[in-house]
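One protein chain omitted, others in place.
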Amino acid sequence: MTLRERLHQQLHIGSWPNGKLTGLNIVVVWTILAAVGVSIAATEPLIREPYNREVLIAELIFGTIFLLEYLARIYAAPEREGPGSDWSKRWRFVISPIGLVDLLVVIVSLAPFFIANAAVLRVIRLLRIVSILKFSRFSAAMREIAGALKERSYDLLVCATLAFVLVLLGAAGLYWIEGAIQPQAFGSIPRALWWAVITLTTVGYGDVYPITPAGRLIGMVVAVGGVLLVALPTGIVAAAFSDAMQRRREAMRKALEEIEGNSNI
Amino acid sequence: MTLRERLHQQLHIGSWPNGKLTGLNIVVVWTILAAVGVSIAATEPLIREPYNREVLIAELIFGTIFLLEYLARIYAAPEREGPGSDWSKRWRFVISPIGLVDLLVVIVSLAPFFIANAAVLRVIRLLRIVSILKFSRFSAAMREIAGALKERSYDLLVCATLAFVLVLLGAAGLYWIEGAIQPQAFGSIPRALWWAVITLTTVGYGDVYPITPAGRLIGMVVAVGGVLLVALPTGIVAAAFSDAMQRRREAMRKALEEIEGNSNI
Amino acid sequence: MTLRERLHQQLHIGSWPNGKLTGLNIVVVWTILAAVGVSIAATEPLIREPYNREVLIAELIFGTIFLLEYLARIYAAPEREGPGSDWSKRWRFVISPIGLVDLLVVIVSLAPFFIANAAVLRVIRLLRIVSILKFSRFSAAMREIAGALKERSYDLLVCATLAFVLVLLGAAGLYWIEGAIQPQAFGSIPRALWWAVITLTTVGYGDVYPITPAGRLIGMVVAVGGVLLVALPTGIVAAAFSDAMQRRREAMRKALEEIEGNSNI
Partner (left out) sequence: MTLRERLHQQLHIGSWPNGKLTGLNIVVVWTILAAVGVSIAATEPLIREPYNREVLIAELIFGTIFLLEYLARIYAAPEREGPGSDWSKRWRFVISPIGLVDLLVVIVSLAPFFIANAAVLRVIRLLRIVSILKFSRFSAAMREIAGALKERSYDLLVCATLAFVLVLLGAAGLYWIEGAIQPQAFGSIPRALWWAVITLTTVGYGDVYPITPAGRLIGMVVAVGGVLLVALPTGIVAAAFSDAMQRRREAMRKALEEIEGNSNI
């Protein structure tokens, strides 16, 4: 096996026989987690100031690993299945969404060593959180979940519309009733929407709330509506998952029956 | 195809072959969304005052589109299926719920150009949110969901009754225990109901809360009851949806088996 | 049909052919609702004081209706199915739980007209909320739901235990970390339990919350645990309901197949 084949096997999800993460991918996953962790911690002045040098070194290490990974992926791209010359396959990887994410991560990781402007650097540092998008490479399961939900997307859209109408009516109601009493909170429908969404999702910060009996009645309706609007999508999602699992089982039973039928002959 | 037939095809949901929204309906949907958006934004003084003229022009445009749509629907009404002369069909559309909604929206959209009284105008402006009811034309899916829930309406009613009893007992308990300590919040059962509903729905603004050990014990019971009373309707809704999907699948299987049975003969 | 038979038919749930509420039961249901409503409203000084006489009259009316209903139920009790003489059947109704509730409601409804002591009266007035227990007569559906949950009671008990352990560990953790900083809120585990329960149920009043990084970490764990501990019982309840519905459907299918099998012979 050539180095290029081995690299491809190590970097490509699914090519490894037992379905587990390969050694190189484990390094990449941990580097992503560490890079995101460091870039989060580095925004905290209490951490940033005493450890400024350590943060810079860590960023340099992560950036170098991402650069090497990116180059290795380009080098090993011709091993991918499908027609085309080596260089056309490499070019296709570079301009694929996940290839562009890899490039972006390399750039934002190594930029601090080429750029001196502090304001630009601050933006780039924040952008480093996009490293987490590199995880989308491992997102087969997410696509499965998304597929199960897509079948029910029409029902979920209806739920969203109902929620939107309830939020709108709640906000309009409190604007009408308490707009003059609490102008800061309910002086316009856009302002009242903040209260309505935070109530319907049952978050309830308590920074704004109705104080008149009529306003509280509307508040109760929105709060109860929130409970029902949690129940509805949950029920739909549960049914969708349950259905997907049952379909799989029925398909397996049918396959088994066919095998039995053949063996009887 | 006459103009009237073409208009009907463009305006009527379901008459278009591929089930998608027709060109005219897309215009109507976007106009509704824009009209609701503008009437929400127009309640905000910070937006209203600098853009007063732009808002008026937008309202005039939306009102005119709704008026034209209304006239087109009346004109094309005879193309609907069913018996009756052209004019009786038109009259039936005008007095149907959705026809009255269309008329109301036209009136509240164009009223500002005929009425000068500021107080009346303010009410009419707020009423313009009813434009969103025009969406009920597209509500086939909502009726399906409502149908699935209706079968379980008795179970849901029991849940609602349990919730109501829990709210009542919680409010009575805190009125009894903390009525004298926090008279503003728990000085009567109607006042304590606000706290009880906001706790049972797990919104929890924090404007009122028990402060004595006994009151907090009741508060914990209501909060835990709230979690269970979310679980119950969610479970019922999930079972109802799951059941509806399974029934559909079984009906399909039976239909398939019959076809196979026929082909065996 | 004698008067006693007619009374029984009107008062007894289930004896009426079409399963709907009978005329007399409708009167009783509305009287219960009105009596509970009035006794709630009467605790509010702003309502109580100006309408003192109206409240008294309403209470007298409701008490009289409940008294007449109680006497009618005793009179018609012999029409119930089962062995025993007329008077033994009446006595069994009087000492049955629902009969005792009926008697209690009559007593607390009419007590204000025989007792003058204000403190005793205040307690009796509050007790009048027990009128709502008269609804338990209509609780067949609640028993069905309770039955479906009972089968899964062991799983639900495990959830409750997990929730209890999580609450306890969260409270102990914050007592350990912030007991000295916020002694009023976390100075002992019983005090910290209030915070833990209100967080786990995702109510979150905001009267007490952790302020140190370590305390907030524990707070996050309890909050996330709260979401999972909502998901778990909801999932169990949903599965229980789904299972009950499917069993009913399978039983029906089996019954249908048997009928078909018989008709084939």
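A, B and C label the chains in the order they appear, each numbered from 1.
By definition in this document, contacts are C-beta pairs under 8 Å (C-beta built on N, C-alpha and C of every residue); 3 or more make two chains touch, one makes a residue touch a chain.
Only a predicted model underlies this, so the values are computations on that prediction, with no experimental measurement involved.
Contacts of the undisplayed chain with visible chains (whole complex): A, B, C. Among the residues A:9, A:64 or A:246, only A:246 touches the chain that is left out of the figure. The chain that is not drawn here is touched, among residues C:25, C:131, C:182 or C:199, by C:199. Hidden from this view is one chain, which touches chain B at 202-206, 234-235, 238, 242. Residue positions on chain A in contact with the hidden chain: 36, 40-41, 43-47, 126, 129, 132, 135, 141-142, 145, 190, 193-194, 197-198, 201-207, 229-230, 233-234, 236-242, 244-246, 249, in rising order.
Along chain C, the points of touch with the absent chain fall at residues 154-155, 157-159, 161-162, 165, 168-169, 172, 175-176, 187-191, 193, 199, 202-206, 209, 213, 216, 219-220, 223-224, 226-228, 230-232, 234-236, 238-239, 242-243, 246.
Heads up, the rule we're going with is that only the chains that are shown with their structure count from here on.
Of all chains displayed, B has the C-alpha centre closest to the centre of the whole protein C-alpha set. Taking the CA centroid of chain C as reference, the farthest chain centroid is that of A. Mean C-alpha positions place chain B and chain C at a centre distance of 30 Å. In chain B, the positions touching at least two other chains are 190, 193, 202-206, 230, 234, 236, 238-239, 242, 246.
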